[in-house]
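On to chain A.
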Amino acid sequence: MFTNRILTRRGNPAGFGRLLLMLVVALFAVLGMSRAGWSASNITISGSSMLFPLEQVWAVAYMKSHPDVHISVASTGSGFGIANAANGNITIGASDAYLTKAFRKRYTNLVSVPIAFDDAQVIYNIPGLKKSTVLRFDGPTLARVFLGDIRFWNDKHIRALNPHVRLPHQKIKVIHRADASGTTFVFTDYLNQTSQEWFDKIGRDLSPAWPVGSGYNGSDAVVAAVMSTPGAIGYVGLGWVQEYHLTTAALKNLDGYFVVGSVDSINKAGFKALKDPEFPDDFNRSIVWKLHGKDVYPDSNFEFWMVNTNLDGDTMKHVRDLMIWALSTGQDPKYTVSTGFAPLPFAPLKPRLDKIVHRLLPGNTYNERSPG
Partner candidate 1 sequence: MEVDNVVPLEGTKEKARTGNARPGRVSSNTFLSRSDRFFGWSLQGGGVFILGLFSIVLLICLIESWPSIAKFGFSFLWTSTWNPAHGVFGALTYLVGTFWVTGIALFISIPVAIFSALFLSDYAPKWLSGIVSTLMEMLAGIPSIVFGAFGITFMVPLLRDHFEPFLANTLGKKWDFFNGDPMGYGILAAGIVVGFMIVPLVATVTRDSLLMVPHEMVEASYALGATKAETVFFVKLKAVVPGMVGSFILGFGRAVGETMAVLLVIGNQASIPQTIQDVGYTISSLLANTFTYAVIDPLYAAAEVELGLILLLITLVVNTLGRRLLMRLMGGRLAGSVGGG
Partner candidate 2 sequence: MARMSVEKFFAYYGENAALKNVTLEVPDQQVLALIGPSGCGKTTFLRSLNRMNDFVKEFSIEGLVTLDGVDIYSPDMHPVVLRRRVGMVFQKPNPFHKSIFENVAYGLRIQGIRAKSVLADNVEESLRSAALWDEVKDRLNDSAFSLSGGQQQRLCIARALAVEPEVLLLDEPASALDPISTSRIEELIQDLKTQYAIVIVTHNMQQAARISDQTAFFLLGEMVEMGETSRIFTNPSDPRTEDYITGRFG
């Protein structure tokens, strides 16, 4: 069921509501209600608009089983989530991106917890092409398209990857997100890891300096723009692909396989990532393109909750309980898949999650419940 998703994501198609919420929250901050004002059982989650629908269904379910806890959720953008979790204005900051090195230096008191799994998929609108035709892309070619170096669909680089597809001499219209977006982060991360040119010129960001194309606020606007613009190419997350039954490109992964994004293929990617001992315990690192395997979709990544280590003990215990619930019960497809995420089996990762929980609340682990 996507009703909820439609209501939440579409209902806020642009930044105004977010701006308003931000103002309200900022007002609270100014009034000095940040710390003293919250009761211990009050948890405020704010940040990523992508995570917002999932957090909403989680909050409803969690408050039903935990009547003593009140959770309020707001979609204010990842940047706001991170900055305000760090200065203590909110309890949990939701972010589409992990903390890069620069931000880890700035926000030393934040611990990032991987909480859900999402991806970015490439969609296109090529006149004369059957709707079911799956194009193949590798990172360098995709980067050239988004850099504006490849300008026509029948460019030799695209043809080389798709020898059996008849591509028209049609101008490519690059379409990207205009607002800061986790999907953009995941997408540019893939380009960053696979194309030196992209790495040098643009880099990965929630809101990079796009060299060409046109930008749209929200994934729904991207879908609309791609569908209505002949020759368009764009990207959206799993949820949107499912909702609109979109055909998406197969992307080349580390082992040279072309894989289409799906609940199954990004679930596999997440599983691989969680098991890979090379990753740091807090996952503050890209997993894109680092994963081996035949069915692993290369352009997927975690969503994060940012928790301030200075939260008071009571609040921290409630946060810990909520976190553990979200990582286990909360991964049920009725929450995750219905809001556009892949369910992940976090349980096998107990040792790692133990360490995270311990950092937040010394002595506590992933499945041990502290008394009181």
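Rule of thumb we're sticking to: contacts are C-beta pairs under 8 Å (C-beta built on N, C-alpha and C of every residue); 3 or more make two chains touch, one makes a residue touch a chain; residues count from 1.
These made the cut because all candidates are chains of the complex that A comes from, given by their letters.
Not measured: the values here are computed from a predicted model.
Which member of 1 or 2 touches chain A in this complex comes down to candidate 1. For chain A in complex with candidate 1, the touching residues are 13-16, 18-19, 22, 76-80, 82-83, 103, 171, 173, 178-180, 202-203, 205-217, 221, 224-225, 228-229.
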